[in-house]
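As you look at this complex, bear in mind that one protein chain is not there, while each of the others sits in place.
Read from first to last, the chains carry the letters A and B; within each, the first residue is number 1.
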Amino acid sequence: MTGVDGAVVHAVHAAELIAWVSDVADTVTPTVDRVRAHDAVCAAALDRGETPLPIRFGQTFPDDKAVVSELAARESVLRSRLARVAGCVELRLVMPPDAFRVREEETTTDTGTADAASAGSDTSREADGPGTAFLKQLARRDREDLARAVGCEEVRDAVRFAAKSLIVGQQPCESARGVSFFPVLVRRAEVEAFRSAIAETLRSQAIPLSVLGPFAPYSFAGDA
Amino acid sequence: MPGLDADDAMREELATQLSAIARALPDRINADPERVEQGLARLVLTLIEVVRKVLEHQAVRRMDGGGLSAEEVERLGLALLKLDERMQEMKGAFGLTDEDLQIDLGPLGGLR
Partner (left out) sequence: MSGEVVDNAPLELSDLINRVLDKGAVIAGSVTISVGDIDLIQLDLTVVLTAIETVRSAERRRGELQTDVNANVPVLPGD
């Protein structure tokens, strides 16, 4: 198995912990390939049957001895975190980027620059100059981002209600890179039950959410 | 005092964004000279982008607040538009966009 930059992955043992490591250059800048490689190693560990504790991308040590000593120093914390995610996987409910399109009438009303006579019409008296159009586009994007974040939290509430005890853990909604999402921690054996339990809830939402996963539980590994 | 409020809001937002950067800066920095230059270029452009986003945000707020004339909105928007175009050029020049995938890994771009 290979990890970041194609380096071979090997196991390092420290007390009762096993760490999967590979050699990297001095520091590791995130790139899509490297992030994928890091994730592939975590996914392979997950596939072996025991849920791993994913480690932060970019975490480096001078050598294997340093890995051993750091692991040993934190053994009890790490083992309790492993116990928290044992037998579980992470699923992610993700709202796609195009989920919200703010209608032009809403934009006009919100800006407060339209007078009562022209409110509701979608054209201004003259065409917008490029500068004005640019600002309006920025404004629209801001509104969409906010609407998406709020909408995501509403879905999260509904999912929590629908899935009840199937949810071992969850995190609040986050928005990044144009998408809003929230992760849930679910027992491996209950993934299908969870999907069924929330299927109707998702269908009834105004915004479609995708359920991605299962993944190794990055969001529940602590140090978030 | 709308003018003062706007300045306070901008100062506060800038302070928050810069704190976010300070938190995100690494504890140790690779001092290899060949890589320092590229790293510093990225850092400088990142900082410019942070300030630019704050400025854009504040401009939208001023526009939405109705306190600007149409000419002022257009002037402000044009200035920001030009700044945006220049930054796209700069990012391209430093190879900071992943054009094959049309994504970027930082605030110097991004999936939308």
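The criterion applied here is as follows: a contact is a pair of C-beta atoms (placed from the backbone, for glycine too) under 8 Å apart; a residue touches a chain by one contact, two chains touch by 3 or more.
The structure displayed is predicted, hence computed values, not measured ones.
Participant: Sort through A:92, A:136 or A:156 and give me the one touching the missing partner chain.
Facilitator: A:92
Participant: Can you tell me which of A:9, A:35 or A:133 touches the chain that was removed from the display?
Facilitator: A:35
Participant: For the chain that got dropped from the picture, name the residues of subunit A it touches.
Facilitator: The list for subunit A reads 26-30, 32, 35-36, 38-39, 53-61, 70-71, 74, 78, 81, 90, 92, 94, 96-97, 142, 145-146, 149, 174-179, 181, 183, 195, 199, 202-203, 208-212, 215, 218-219, 221-224.
Definition applied: only the chains that are shown with their structure count from here on.
Participant: List the centre-to-centre spacing of subunit A and subunit B in whole Å, with centres computed as mean CA coordinates.
Facilitator: Between these chains, centre-to-centre, one finds 24 Å.
Participant: Which stretch or stretches of subunit A touch subunit B in the complex?
Facilitator: So the residues of subunit A in touch with subunit B come to 26-27, 30-32, 97, 110-113, 129-136, 138-139, 141-142, 177-179.
Participant: Quick check: in the complex, which residue numbers of subunit B touch subunit A?
Facilitator: Those in contact with subunit A are residues 26, 30, 32, 56-57, 59-60, 63-66, 70, 73-81, 84, 98, 101, 103, 105, 110-112.
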